[in-house]
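Input: one structure, supplied below.
What you see is the complex with one protein chain gone and the rest in place.
Order as written gives the chain letters A, B, C and D; numbering starts at 1 within each chain.
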Amino acid sequence: MSDTPITYVRDTMLPQQAPPTSEVGPVRWARENLFSSPMNAILTILSLYIVYTVISHVGPWLINGIWDADSLSECREIIAAKGDGHHSAACFGVITARWHQLVFGYYPSELYWRPVLALLVFFVGIAPVLFPSLPRKLFIVSMVAPFLCFWLLWGGSIWLPISIALGFGVGVVAFKLLSVSVSSLVAIIGAILLPLIYWLYLSGPLAAGLASIVPLGIEFVPSRSFGGFMLSIVIGLSAIVISLPLGILLALGRQSDLFIIKTCAVVFIEVIRGVPLIVWLFTAQLLLNYFLPPGSNFDLTLRVIIMVTLFASAYIAEVVRGGLAALPKGQYEGGDSLGLNYWQSMQLIILPQALKISIPGIVNTFIGLFKDTTLVVFIGLFDPLGIASAIRATTEWNGIYWELFLFIGIMFFISCFSMGRYSLYLEKKLQREHR
Amino acid sequence: ATLDDVKARGSLNCGVTTGLVGFAAPDAEGVWEGFDVGVCRAVAAAIFGDPTAVEFVPTTGQTRFTALASGEIDLLARNTTWTMSRDVDLKFEFVGVNYYDGQGFLVPKALGVTSAKELDGATVCIQTGTTTELNLADFFRVNDISYEPVPIETNAEGQQQYLAGACDVYTTDASGLAATRATFENPADHVLLPEIISKEPLGPLVRHGDNEWGDIARWTLNALITAEELGVTSENIEELAATPGNNPEVNRLLGTEGELGAQLGLDADWAKNAIAAGGNYGELFDNNIGENTSIGLARGLNAQWTDGGLIYSPPFR
Amino acid sequence: MSTLTDPPKPGFRLSQLIYDTRYRSITIQVIALALIVAAFWWLGNNTVNNLNALGKDFNFGFLNSAAGYDINQKLIEYNNQMSHGRAALVGILNTLLVAFLGCIAALIIGVFVGVLRLSKNWVVSKLMAVYVEGFRNVPLLIWILLIGAVMSESMPQPREFRGENATQSMYFSDNVAVTNRGIWIPRIGFTNSVSGEEAVAPVEGAAAVASGGLDWLLVLGTLGLSLFAMRLVRQRADRIQQATGERPTTWYQRLGLLIIPVGIVLFLLGATIVSPYLKGFNFTEGIHLRNSLIALWFALSLYTGAFIAEIVRAGILAVSKGQSEAAAALGIQPSRTMNLVILPQAMRVIIPPLISQFLNLTKNSSLAIAVGYMDVRATLGGITINQTGRELEGMLLMGAFYLALSLVISGGMNYYNRSTQLAER
Amino acid sequence: MVELTQERAVDRSQMQVSDEVAIEIRNMNKWYGTFHVLRDINLTVQRGERIVICGPSGSGKSTLIRCINRLEEHQAGDIIVDGTELSSDLKNIDKIRSEVGMCFQHFNLFPHLTILENCTLAPIWVRNTPKKEAEEIAMHFLEKVKIPDQAHKYPGMLSGGQQQRVAIARSLCMKPRIMLFDEPTSALDPEMIKEVLDTMIELAEEGMTMLCVTHEMGFAQAVANRVIFMDQGQIVEQNEPTEFFNNPQSERTQLFLSQIIGH
Partner (left out) sequence: MVELTQERAVDRSQMQVSDEVAIEIRNMNKWYGTFHVLRDINLTVQRGERIVICGPSGSGKSTLIRCINRLEEHQAGDIIVDGTELSSDLKNIDKIRSEVGMCFQHFNLFPHLTILENCTLAPIWVRNTPKKEAEEIAMHFLEKVKIPDQAHKYPGMLSGGQQQRVAIARSLCMKPRIMLFDEPTSALDPEMIKEVLDTMIELAEEGMTMLCVTHEMGFAQAVANRVIFMDQGQIVEQNEPTEFFNNPQSERTQLFLSQIIGH
């Protein structure tokens, strides 16, 4: 064949052709995806069998579910009247009758709008953080949102959150003044100490005074009335929001060159992460009062929030540390060479970038935290599981089990799954942007 | 002092269970009701004249004592057994007994067991963090028979385990067993064994060291008991208070005679308010756990001493 | 050219504590240290004051007093007359047991599911995705409660095995009983026991092995020797392969080595299988795997397994497609490609997050309370604290235990991790 | 371009092309889903031939090469390698893969194995070669690509050019009769390209049958017997190199070449 000329020129280009029928359509799909090898075929059949078993057991129970019954006995009567087998129907009546407790706990029903509104405010507040394209003015909402949410949830005099917020103002002003007049180191110490003094000695009387002059407020709701998913969300969200600054400080501490500060950060993070949350919750329940001055005594919910916040801050610190480590060293040097000081370069250059990288990790931490709020049931708070127990302790619903767990599980699944998708989307987006 | 704190706060913090039918459980509106709850309300009424001035703090068997010791609650009314070590070592003060109980055993009829001594090798569900664990261990050790404990956290859990047959026997205070059995689909299929293996005087308690506060709790409970003994009920109390009769003890109780309220640092009508809050002891019992409720407990030991029971209050004078 | 080669020692000038970069850091650290010491002093002082006010002291003497309560599952000798310290130890061992079993099961589940989720089989991969997402997005506590409930509700009660017309029967010709109180499996008893008395099965306790367990020592020793011999055979096979390229078939030799010596020892000791049987309320004899252990173990390993599956999947995906193509182009079969090329590389990506999952599992085992498994949280941190009122001491001990456990696990794994990482670069 | 030819001119008379057919592709078609990537490919490669394939991006060059050792499946037509037809028969695939070596653009060395282990892995596990012998062979080929002293390093420690040469040595250790190259130099820096091309030229001189996707026209002129130009999944033109570069027939080829040379 070496004699035949190797020269070849195509004169007509071939058009696209449709693939052979065996290459498209459901047949091919099934062949490729389900039965590509004997092993695969076995697996397919096995999986289908599992799916069938589960559906055939649970399906009827779900479908026959009774939605309108006021008590378990009524529900059982209805099932008996239907003449079906004994356990083949669910009593979802408990959910229709008690859903408001599962969601809001014992929050006064005429005030349900307040937590709902607080959640909305929270979303508006967090929007500029999650979507950088929004106008920066919205950051004002972000700053106000925590105090507004606090006030909406607990109610009471409006002056309390305002006077607490003023403390932050005091800090900022102190920092500005001192950093101009003295040094930035002094300014930072001042910015921490002055608000602390203010909160300890001034803010309480100030709020009381203002309240007595201009009594503005809404009905106070004690935290003991909080329960159900609302409690989980309140604990989870406040812990994440408060733990963020703490976590950032810890992460910076862990990256610091200063031996003592670094050691403290490392010890704190490792101790918190090394001990299970439930032990920390028992600590909040059993021990926190030992550590505070005699006579000081605050709300269990608040104590739990403090503990969960500390817990979350250790995890956030690790997430943020990852973000800091992902930044090239050149960014730090760029800031230095322009003459920015440490806090300026952190605030203007490093943290904005590091936090953006960390958002998916923060969302994941939040998902974990949100799931872990169920543990507060062990110290007698009414999270969804606690409410479920309380419902089962009433005469009407004593003995009901699966339906409540199913409902709670599905609610958690929906919220955690969608947040998980969101963080996945963020990760993908970051990967694209960082190419 | 605790009384001042409570007054300043405007409400009483009262520790109760996280939910035990008849004794303390929140209803669909989140309003707490039950026998123990009644005691809390009576104390609140005695102090403030308002039975709703109570914050109910749900506690578990594990957390209740710390809550009280740390001052988170002012009064614990959570079917808690009065024992020496709790009184002396844990440093609490029991202000009286509102229910005389004893630890019993609940078994399915089908097992054919008639005595707890036949329970050799049985699996027993117990609530952890209670005296029942210790009693149980003692009972089986003394009788030289073996058992397998299944520790559980809440009554609801225990009930579920027991009904599913994960344990042969459910043991806790007999009152709790009765209450639990009452909610079963077929209560008749289960029997309470005759043995009561312990004395379980249940009562409200406060911290050591604040005797004035302890007195208020103690005498409020006694007022409820005395009221029943003297026939003062929530129905006739207004009438009796408005038109003092010739029974001096009733008059002292209702504040129309003497200074008993002032001695406690309360209003003169403190006891009247306490009784009006949920009725006298007998009324509380009957409305929450008595024979006409789904719990269906008989008075038994908890009848007035005059009826052959142990319920006995020192005199108001 | 200069011959100066040592850095000079910096001199101190105390006047520059704030502005001098070198001393400034010292200033900051001193201030931080002072603040921290102050904070701790404040906390400690409060604690002392509070303890005084309550009339309590701080000592660990309670660990020596009688516990008074019983524990169903114990790996060492324990009864209610023993001390709280002993009870705590029982709890610690129970925690370690479930953590150990859980880590192994979670790893196996995770690897299987992770690989299957990458399967080309649509049904299988979707099923695995449902499993993974379902477990990852619902709180562990709910899973523990659900699995515990399923086990106690859906399995037969021991009494159903009783009587002439029992509705349930044991499996494997009356050797295994599956009930809602746990699973009873046969144990091995020795009729010709070396130590004279009959030994108890090892799962019920290391103590049992130590006391009556000379026989078990013998069996296990033989097993160890067999394993060693098997290794020798394998090494020989390796050598032959290196020398000739052909690998001799050795599985029957190794199987023989594994079975025959142990078999002989067992025969000499007069080993018999002691099956569980129903006596009174429960089964007796045999080994009792309690429901609480099984439920907690299942829940922990299924939950953690879902996370591990994702880690494994990510690890495998992190090995580029080019690697498997290169192996294919070299003619290496797909089954070997996994072992020779993909897994060794994936391992490096997998191990660090795997460690933290193991840590999580260990910490999560403290949820044992939900199914009544008596771990250290339930004994020391639960009943003991509650009976003695020693919250501070008890919580401190428990926290220290978990912390030490975490540090040991992560330390060990990091060491391993570093050593594998070093081999690569 | 011209410069390169002169510099690395190869004595083509030494490279014999036998009459034996090494690869035969008949009416081969391939689809990705419904996208028709390879259309009616016909190609016969004699033993000892050195073929360079070029063409615009996305024209299906890589796909063609990858079909030949069944990294991709074709859906219509036949591919016969060394007399064995490529079908879904696993044995045939194994046989063909051990006859055909392949070098990728990104080398795809195994980062967890040393250079030597990379080279001995397949001989030991696929060919059952004794380890010692496998190592000898490996060292031989590593010497050939001039990096015997790197044998105990890990791939990550080598430069790109060295890595690609290891990849070539690794393929050679399986003693393939045919080598496929998919843009072996496009991920490399200019200096390193030379190293790799030199190695390939040496291989060519020894009479290895080679199919090479590359845009190194100097290489094509220096060693190729034939240059194939592909576009839109079709072979548009093939010719011997001098003709191909100096006198392209098809319009598309002209356009393509003008771009390449302009660059």
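Here is the rule we use: a residue touches a chain if its C-beta (ideal position, glycine included) is under 8 Å from a C-beta of that chain, and two chains touch if they have at least 3 such contacts.
These numbers come from a predicted model, not from an experiment.
Among A:E219, A:D299 or A:E333, only A:E333 touches the chain that is left out of the view. Considering A:L348, A:I410 or A:L424, the position touching the chain not shown turns out to be A:L348 (whole complex). What chain A contributes to its contact with the hidden chain is residues 183, 328, 330-331, 333-334, 336-341, 344, 348-349, 352-353, 356, 433.
The criterion applied here is as follows: only the chains that are shown with their structure count from here on.
Inter-chain spacing, taken between the CA centroids of chain C and chain D, is 51 Å. Each of the following residues of chain A touches two or more other chains: 286, 289-290, 378, 401. Chain B has residues 62, 66, 153, 160 in contact with two or more other chains.
Two chains count as a pair here when they touch; such pairs are A-B, A-C, A-D, B-C, C-D.
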